[in-house]
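One protein chain is absent from this view; the other protein chains keep their places.
Coming up: chain A.
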Amino acid sequence: MVVQGIRKATVGQNGVGAFILQCKRLDFHYCDWAGSSKGMNSFLRNSLTKFAALNPQVEITVSPRPRRHPVIKGTYINGREKAICVRNLTKEQVLQKAELLRDANGEKLKKVTKPVKSINESVRGVWSPYHDGGIHV
(Lines give C-alpha, C1' and ligand atoms only; values in the text may rest on other atoms or scores of the structure.)
Protein backbone atom coordinates (compact mmCIF):
# COMPACT_ATOMS: atom_id res chain seq x y z
CA MET A 1 0.00 0.00 0.00
CA VAL A 2 1.47 3.23 -1.15
CA VAL A 3 1.10 6.27 1.02
CA GLN A 4 -1.18 8.72 -0.77
CA GLY A 5 -1.10 12.37 -0.02
CA ILE A 6 -4.46 13.81 0.86
CA ARG A 7 -5.91 16.09 -1.79
CA LYS A 8 -5.51 19.34 -0.10
CA ALA A 9 -8.17 21.96 0.14
CA THR A 10 -5.99 23.85 2.51
CA VAL A 11 -2.26 24.29 2.73
CA GLY A 12 -0.62 21.30 4.33
CA GLN A 13 1.61 21.84 7.28
CA ASN A 14 3.47 18.64 7.60
CA GLY A 15 4.41 17.83 11.12
CA VAL A 16 1.88 20.11 12.76
CA GLY A 17 -0.80 17.44 12.94
CA ALA A 18 0.88 14.20 11.98
CA PHE A 19 4.11 13.73 10.14
CA ILE A 20 3.86 12.13 6.72
CA LEU A 21 7.08 11.09 5.10
CA GLN A 22 7.22 12.69 1.68
CA CYS A 23 9.12 9.85 0.07
CA LYS A 24 6.75 7.08 -0.89
CA ARG A 25 8.94 4.78 -2.93
CA LEU A 26 12.63 4.04 -3.40
CA ASP A 27 13.78 2.08 -6.46
CA PHE A 28 17.18 0.46 -6.31
CA HIS A 29 18.66 -0.41 -9.69
CA TYR A 30 21.87 -2.39 -9.99
CA CYS A 31 23.92 -4.25 -12.57
CA ASP A 32 25.24 -7.73 -11.95
CA TRP A 33 28.25 -7.40 -14.19
CA ALA A 34 29.62 -3.88 -13.97
CA GLY A 35 32.17 -2.93 -11.33
CA SER A 36 30.54 0.41 -10.63
CA SER A 37 27.69 -1.52 -8.97
CA LYS A 38 29.99 -3.24 -6.51
CA GLY A 39 29.11 -1.03 -3.56
CA MET A 40 25.43 -0.99 -4.50
CA ASN A 41 25.31 -4.78 -4.70
CA SER A 42 27.04 -5.02 -1.37
CA PHE A 43 24.48 -2.62 0.11
CA LEU A 44 21.62 -4.66 -1.29
CA ARG A 45 23.08 -7.88 0.07
CA ASN A 46 23.98 -6.65 3.51
CA SER A 47 22.25 -3.42 4.51
CA LEU A 48 18.96 -3.33 2.66
CA THR A 49 17.17 -5.62 5.09
CA LYS A 50 17.83 -3.32 8.02
CA PHE A 51 17.10 -0.18 6.04
CA ALA A 52 13.78 -1.56 4.78
CA ALA A 53 12.77 -2.75 8.23
CA LEU A 54 13.50 0.69 9.70
CA ASN A 55 11.42 2.45 7.02
CA PRO A 56 8.23 0.43 6.65
CA GLN A 57 6.34 3.41 5.21
CA VAL A 58 8.58 3.52 2.13
CA GLU A 59 7.91 1.06 -0.66
CA ILE A 60 11.22 -0.45 -1.78
CA THR A 61 11.75 -2.16 -5.11
CA VAL A 62 14.95 -3.80 -6.28
CA SER A 63 15.41 -4.52 -9.97
CA PRO A 64 18.38 -4.96 -12.26
CA ARG A 65 19.34 -2.41 -14.84
CA PRO A 66 21.91 -4.21 -16.96
CA ARG A 67 24.89 -2.39 -18.48
CA ARG A 68 24.06 0.82 -16.62
CA HIS A 69 25.40 2.53 -13.55
CA PRO A 70 23.54 1.86 -10.30
CA VAL A 71 20.81 4.34 -9.44
CA ILE A 72 18.53 5.02 -6.49
CA LYS A 73 15.32 6.67 -7.54
CA GLY A 74 12.95 8.24 -5.03
CA THR A 75 9.29 8.94 -5.77
CA TYR A 76 7.53 11.55 -3.65
CA ILE A 77 3.95 12.27 -2.84
CA ASN A 78 4.08 15.58 -4.66
CA GLY A 79 4.53 13.54 -7.86
CA ARG A 80 8.15 14.37 -8.40
CA GLU A 81 11.07 11.98 -8.67
CA LYS A 82 14.67 12.25 -7.62
CA ALA A 83 17.39 9.98 -8.89
CA ILE A 84 20.93 9.67 -7.61
CA CYS A 85 23.62 7.77 -9.43
CA VAL A 86 25.64 5.79 -6.91
CA ARG A 87 28.35 4.49 -9.22
CA ASN A 88 31.61 3.46 -7.55
CA LEU A 89 30.29 4.36 -4.11
CA THR A 90 30.85 2.16 -1.12
CA LYS A 91 28.14 0.41 0.83
CA GLU A 92 28.10 3.11 3.50
CA GLN A 93 27.95 5.92 0.94
CA VAL A 94 25.03 4.23 -0.80
CA LEU A 95 23.24 4.07 2.53
CA GLN A 96 23.83 7.80 3.02
CA LYS A 97 22.34 8.53 -0.40
CA ALA A 98 19.33 6.33 0.36
CA GLU A 99 18.75 8.19 3.62
CA LEU A 100 19.11 11.51 1.81
CA LEU A 101 16.42 10.53 -0.69
CA ARG A 102 14.20 9.21 2.08
CA ASP A 103 14.43 12.45 4.01
CA ALA A 104 13.97 14.70 0.98
CA ASN A 105 10.59 16.28 0.38
CA GLY A 106 10.58 15.98 -3.39
CA GLU A 107 10.75 19.70 -4.03
CA LYS A 108 13.32 21.26 -6.29
CA LEU A 109 16.39 22.38 -4.43
CA LYS A 110 16.16 26.03 -3.45
CA LYS A 111 18.66 28.32 -1.88
CA VAL A 112 17.64 29.07 1.69
CA THR A 113 18.36 32.70 2.44
CA LYS A 114 15.92 33.44 5.22
CA PRO A 115 16.02 31.98 8.70
CA VAL A 116 12.27 31.38 8.78
CA LYS A 117 10.20 29.72 6.13
CA SER A 118 6.52 30.43 6.22
CA ILE A 119 3.58 30.18 3.92
CA ASN A 120 2.23 33.41 5.42
CA GLU A 121 5.18 35.68 5.65
CA SER A 122 4.81 38.79 7.69
CA VAL A 123 5.86 42.10 6.21
CA ARG A 124 6.91 43.20 9.70
CA GLY A 125 9.55 40.56 10.02
CA VAL A 126 10.39 38.55 13.09
CA TRP A 127 9.79 40.17 16.42
CA SER A 128 12.86 40.64 18.50
CA PRO A 129 13.00 41.77 22.13
CA TYR A 130 16.24 43.58 21.53
CA HIS A 131 15.09 45.77 18.70
CA ASP A 132 11.75 46.78 20.09
CA GLY A 133 11.05 49.57 22.44
CA GLY A 134 10.00 47.16 25.13
CA ILE A 135 6.95 47.14 27.26
CA HIS A 136 6.58 50.07 29.57
CA VAL A 137 4.47 49.44 32.55
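Just so we're on the same page, a contact is a pair of C-beta atoms (placed from the backbone, for glycine too) under 8 Å apart; a residue touches a chain by one contact, two chains touch by 3 or more; residues count from 1.
One rule holds for everything that comes next: contacts and distances are computed from a predicted model.
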Name under which UniProt lists the unshown chain, selected from "Protein SDA1", "GTP-binding protein YPT52", "Trafficking protein particle complex subunit" or "Large ribosomal subunit protein mL50": "Large ribosomal subunit protein mL50"
Which residue of A:53, A:116 or A:137 touches the chain not shown here: A:53
On chain A, residues whose C-beta touches the chain left out of the figure: 27, 30, 32, 41, 44-45, 48-49, 52-53, 55-66
